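Only one protein chain is missing from this complex, and each of the others stays in its spot.
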Amino acid sequence: MDAFLLQILNGLDKGSAYALIALGLTLIFGTLGVVNFAHGALFMIGAFCAVTLQRLLNLSFETIDPSQKDFLGNPLKVKTPYIESWFGPDLGGAIIDWSVPLAILFAIPIMIAIGFVMERGLIKHFYKRPHADQILVTFGLAIVLQEVVKYFYGANPIQTPAPDALNGIANLGAIIGMDIVYPVWRIVYFCFSVLIIAAIFAFLQFTTFGMVVRAGMADRETVGLLGINIDRRFTIMFGIAAAVAGLAGVMYTPINPPNYHMGMDFLVLSFVVVVVGGMGSLPGAVLAGFLLGVLESFASTTWATTTLPGINQIIIYVVAIVVLLTRPRGLMGLKGVMED
Amino acid sequence: MFGLNTKDTKSLFIVAFLVVVAPFILNPFPAASAMAQFNAGYPDLMQKFVIFGIFAIGFNILFGLTGYLSFGHAAFLGIGSYSCVWMFKLLGYNVIPGIVLSVIISGIFALAIGFVSLRRSGIYFSILTLAFAQMSFALAYSVLSNPKFNLTNGETGLQVYANDPQWFHRDSLPDLPHLFGLSMRATHKLEIGAWEFQLNAGYYLCALMMLVCFYLAIRIFRSPFGLMLRAVKSNQQRMNYTGLNTRPYTLAAFVISGMYAGLAGGLLSAVDPLAGAERMQWTASGEVVLMTILGGAGTLIGPVLGAGFIKYFENIFSKINDHVLHSWFAFLPDGLEDFVVFLIHPFIGKGWHLTLGILFMLVVIFLPGGLVEGGQRLGKWLHRRKAKDTPSAKTEPAE
Amino acid sequence: MSKSEVSRRRVLKSGAAGTAGLALPTIFTASSAAAFTNEPTGGTVTLGFNVPQTGPYADEGADELRAYQLAVEHLNGGGDGGMLNTFSSKVLQGNGILGKKIEFVTGDTQTKSDAARASAKSMIEKDGAVMITGGSSSGVAIAVQGLCQEAGVIFMAGLTHSNDTTGKDKKANGFRHFFNGYMSGAALAPVLKNLYGTDRTAYHLTADYTWGWTQEESIAAATESLGWQTTNKVRTPLAATDFSSYIAPVLNSGADVLVLNHYGGNMVNSLTNAVQFGLRDKVVNGKNFEIVVPLYSRLMAKGAGANVKGIHGSTNWHWTLQDEGSKAFVRSFGTKYGFPPSQAAHTVYCQTLLYADAVARAGSFNPCAVVEALEGYEFDGLGNGPTLYRAEDHQCFKDVLVVRGKENPTSEFDLLEVVEVTPAAQVSYAPDHPMFAGGDLGACNSGA
């Protein structure tokens, strides 16, 4: 039973990342009608915002300590972060320790700016072009972005730990008298995702801006005829989608250390999620994200893999095929979106 | 000729000519010169050019004509490769049975996958094909290579072992893939002055296959069937209300392009008898999409150009290192040399992906019709210049 | 005058080659005068360094490339000579190989068999490389080794740890300096016994491809012979990034040791996840829960950060070793690049030296002569103590290091500490050991 609950938690946790990425992807599909293959790269850039902030906070000056030797036998250069010398070791240390949560503030403006630049500088020119062209150009962009990151940060994963206070495990089952321990940061990640998803839905549901965007998603031309500048709003939506992907990346770093190709790892999967959810459907993306996350977790159990060898590697695709064959437009897809 | 109109016959002959003399024109720089780095006229790369040319030509029959964007065509490439190596393992190293089987087996798989996937269109179709290909990849990489039932030999790749049956193998035959005794690795080196050219048996076999494929593709493009496929891309609704059943048309195109992919896979094994699972990964499927679009989807020669373009970058740019750069710019003063190398460094060697990514973007942004459009524009521009020159030349005497 | 010479030469050469080509299609080389593939005729010899430059192992590839360049520098007489000074064989003079200056070409394996073979082929066909070396994964090593066997050049494997490389996929033209899965198990087992006792229950998580399987088989066999139980062996997909759903069942499985048969990004993530789930601080059956990573690499340990603390594993070589060879290598590498070399860098540096030395001793670049010179060759001074290149399978037999993640690292490189140097005798096995059976070395191929 507790094993079952643990896998549910794992699934929800995985699903959080899928849902956040897919949400952004489908927002861009829905609003701009653009297939954005660079969306995984945005997730990756978000993660590297956290890495960058960690590096910035750790910027150090060197003092030579003659009592210790480095690997070549020279006196060891001891590094002290500026932050620690400015704020004292306690506060400075705490700031460094909390670099990942702090990176949220750091990442939001950066990701929105990247989103704006991408949309205005590149994507804008591809609204009228075939989807194949959009795929190619955004795929090219994704390669460029990831190679640039690789150039500066290398190919190996970079450890970006969560704050010590959030690094341990919590006994979730204590309330119901069971022993279900789960990493605190993963719980944080799940709650964070739910919060972001709720915020996006609330934003679209309850603000005038959101209403216009939703109307635009349904029928761009009509809204345009009303004299509303829908393009500017869509640009902002692109920025928001980029920020969502970026935040998903920032918060993901303590779960698994980021590397430059993590975006590509998630890209194919998040496309499957979006399509299973149904093109252009925001609730569909979220639903499919969590659903596939949970199914993937259960397929990874020993029970599943001994019954059907290899099921853990193909479950996502099996589900995708079954869903698409039984529900032509995914779980909650709209008719006529991306069918030509 | 060959049932083609003059224009197509001409382009077929041009392609045939280029393919035959490729070992020469791809090696324009003397072997010892610094520019030899850019020579592409060695057997492996030339084989890759034509084999991926076949792959892309086939993909183009589906994507270019019907507009159905398959993201899983690498599966057929991989299946073809595995089939061919299995023939090597069971029958012996003659390439004919392997190539024939690779086309048949991939055709069967294409029929099954296409039958299911073509029930949907647009991105839903793309994701279905992607899902099938990724499943094939995942299974080939691990489950199908377990010791009890080793169909693919997993990560290492399927290869011929000494204890394989090879029923028809005789000692007089080469211990490598061969065509009735002519080894696919047989290479004739021709040294002309400072130049060195390599004429390779495997390359010419693949080249011949590519010409046949190219010829068939022209015939298909120009046939009523090709017309129907273009009609599918243009307006399925009208197709249906004109009494035409679109499903078998798209399925036939899917199977044909799957067989092309299988043939390409078989040839890959024929020139190098090892079939790796990576050939089926989505990135490999993506590659052929890129080749086709980059070259010019829906055009006859575009996919071949795109294939050559990508393979050239992969194989030539990845091999340029700082050492080579320094030797090129050695004539510059030291500081400047280092600076130039520093500037170019991110784009070569391990940075070849970056260069390729940038080029993708540039081509798509500025040449929506791919390289073929680039060529057409260049041709028009030259034509205009010529046209400008000619009248002035004519008017001169009058004055 | 020079003009006419060129044209005469052209006529002669192409004529001769033409008839030879028609009469008997030769493999790889055209002029039947050549004794073997890519026989170096000028004042230089070309080596092919085929390493991952893109993809997840690009950093290891980059480190290998640095070591290769250092080795070439040393062999050509540049720098401080590095391990040439401590190497037991003294035939290398610092004047290249057999007086020919070493040149090299580099390529990108992309950690894909196809790409690696394409890159190696271009080195052989286009650049005339007489030896190919490199790689950072077993699949690639085996694929390229097979190619080199067919082509008739020597392959000096880089980082490849699967038993198969010198087991069922061994080839006469291929040589491995790096240790393997069996050796990891054999070296780790006694240390684990001393540390954790004989009454232990192990849970295996294994990367689902050939290397993972041979690693799992080796370590499970070694620990079971100590009396340990194995509760479960779970295969994880290579593409997996989040291991939570594989780690969670460990919690209540009753196991008290988790063995992670993962490498690279897989290892970084699975270890990070295992620590996340509190496994390192867990107590099962009154015993501290332990995690073991059979194949350690410092570059990967860096990716896993603080999570490696106190976790044991094995490694081929580590820069903190204090023998003269290691010290000399670390000094010249560190001086040139500013940081200590990785084990991948070490093994490829050694391989390059060993190849050069074998050619020098054989007095020929002919692959068959090189094979003969390397087979059964014993040497010392390359950082691993006395080492044997066994003739039966072309595997090096040398000491294996058991290492542990350091609790208090003094620098970003100081992540592992050597716990034990397991002597070569203890990790040796018979050439026909079941884990290595089924292969056939075959005869050396010089391509002639």
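All chains are identified by letter, namely A, B and C, in their written order; residue positions are counted from 1 within each chain.
Here, a residue touches a chain if its C-beta (ideal position, glycine included) is under 8 Å from a C-beta of that chain, and two chains touch if they have at least 3 such contacts.
The criterion applied here is as follows: contacts and distances are computed from a predicted model.
Participant: Which name from "Amino acid/amide ABC transporter ATP-binding protein 1, HAAT family", "Heme exporter protein B", "NADH-quinone oxidoreductase subunit A" or "Cytochrome c oxidase subunit 1" does UniProt give the chain that's left off?
Facilitator: "Amino acid/amide ABC transporter ATP-binding protein 1, HAAT family"
Participant: Please identify which of the visible chains the hidden chain touches across the whole complex.
Facilitator: Taken over the complete structure, the missing chain's partners among displayed chains are B.
Participant: Check each of B:R119, B:K233 or B:H345 against the chain that is not shown and name the one that touches it.
Facilitator: B:K233
Participant: Which of these, B:I51, B:V95 or B:A252, touches the one chain of the complex that we don't see?
Facilitator: B:A252
Participant: Using the definition of touch stated at the top, determine which of B:F38, B:F225 or B:F329 touches the missing chain.
Facilitator: Of all options in B:F38, B:F225 or B:F329, contact with the hidden chain holds for B:F225.
Participant: Could I get the residues of chain B that touch the absent chain, sorted low to high?
Facilitator: 3-5, 216, 219-220, 222-228, 230-231, 233-235, 237-246, 248-249, 252, 256
Operating definition for what follows: only the chains that are shown with their structure count from here on.
Participant: Mind listing the chains that sit against chain A and also against chain B?
Facilitator: C
Participant: What pair of chains is linked by the largest number of C-beta pairs in contact?
Facilitator: Contact tally peaks for the chain pair B-C.
Participant: Whole-Å distance, chain A centre to chain C centre, using C-alpha means?
Facilitator: The answer is 36 Å.
Participant: So the centre of each chain is just the mean of its C-alpha atoms; given that, what is the distance between chain B and chain C in Å?
Facilitator: 33
Participant: Quick one: which residues in chain B touch 2 or more of the other chains?
Facilitator: Each of 138, 142, 353 in chain B touches at least two other chains.
Participant: Spell out, as numbers or ranges, the residues of chain C touching 2 or more other chains.
Facilitator: 54, 58, 62, 208, 235, 237, 239
Participant: Considering only the defined contacts, which chain B positions touch chain A in the complex?
Facilitator: Contacts found on chain B: 63, 67, 69, 116, 119-124, 127-128, 130-132, 134-135, 138-139, 142-143, 146, 282, 286, 289-290, 293-294, 297, 346, 351, 353-354, 356-361, 364-365, 368.
Participant: Spell out the part of chain A that touches chain C in their complex, as residue ranges.
Facilitator: Answer in residue numbers: 2-3, 6-7, 9-11, 13-14, 68, 70-72, 76, 150, 154-159, 161, 167-169, 181-183, 185-186, 255-257, 259, 261-262, 265, 296-298, 300-302, 305, 312-313.
Participant: Give every residue of chain C touching chain A within the complex, in rising order.
Facilitator: Residue list for chain C touching chain A: 54-59, 62, 208, 232, 234-237, 239, 241-242, 244-246, 248-249, 251-252, 265, 268-269, 272-273, 276-278, 299-300, 302-307, 319-320, 330-331, 334-335, 339-340, 410-411, 413-414.
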